[in-house]
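Shown below is the structure under consideration.
One protein chain omitted, others in place.
To keep things simple, chains are lettered A and B as they appear, and every chain counts its residues starting from 1.
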């Protein structure tokens, strides 16, 4: 049986995805900015829009600085009912290579818990399409594209996925 | 500390399970037929029936051709409200060897999203008992047995798990 290509990078890529999720779940959200390349891209789109080529995204950050700004405004300006996420990731596969980066696919499920009443629900599920740069000392995201399954996600997404 | 037996095959087996799930989630359902041996077996049974030795299964395909037929009828004949799945897999373990194949266990959770209103729910959870043939160039399933936890799954399962 042939070995999988890119197998040597698998663990580091997997760990990068887990690191992003855990930073958010542990409310150290600012830390995700260091996992995105300075000129990287981070988007959150519905499957409905994406399948139709519609450009509208819930989040669309061009670069780590823009993502940092968004998180800052979340900390300072946004008024919202306190809640936190729990990420469940699955099916991480390195499916190819493009532009010197690894193309990665994975599935996600986010459970949201409201701090006040403890209400717990599936907030979002979907697929992530990542492009990961493994040329440096630590792997980082060139592109993260979250595509969530259901259009009925609440319009205001405060915490990034 | 001793290494786990079968460790060299782990990544390829894991990738095979992910490939099956992703083909369904991305609506390339026909592709799963190539992951099952021509004379392989694919079944979907409730834990209730399985624990009692009751033979009734929601899906019972004897071979890749029969599975292909079922998917074809889904595409052409079945009338159902459009929906899609999101597979979350976990706990993949190679637990032994039998008949020249690896015995694999894993847990699954499938979130179903209705295309029209975006309604999202846990459709099924359970365990998969797989028998994987790793003797060829690519690993393939000799047997896939999905055992779902709840009897209240809707009778008509259109899309395979």
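Basically, contacts are C-beta pairs under 8 Å (C-beta built on N, C-alpha and C of every residue); 3 or more make two chains touch, one makes a residue touch a chain.
Since the model is a prediction, treat every value here as computed from it, not as a measurement.
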Option touching the unshown chain, where B:57, B:122 or B:157 are the choices:
B:122
Across A:59, A:74, A:111 or A:129, the one contacting the chain not displayed is A:111
Of A:71, A:89 or A:159, the residue in touch with the unshown chain
A:89
Using the touch definition from the top, which of B:16, B:32 or B:109 touches the missing chain?
B:109
Which chain B residues would touch the chain omitted from the figure, given the whole complex?
1-4, 7, 10, 88, 90-93, 105, 107, 109, 122, 125-127, 149-152
What is the set of chain A residues that contact the non-displayed chain in the whole complex?
9, 11-12, 15, 18-19, 21-22, 25-26, 84, 86-90, 109, 111, 113, 117-122, 134-139
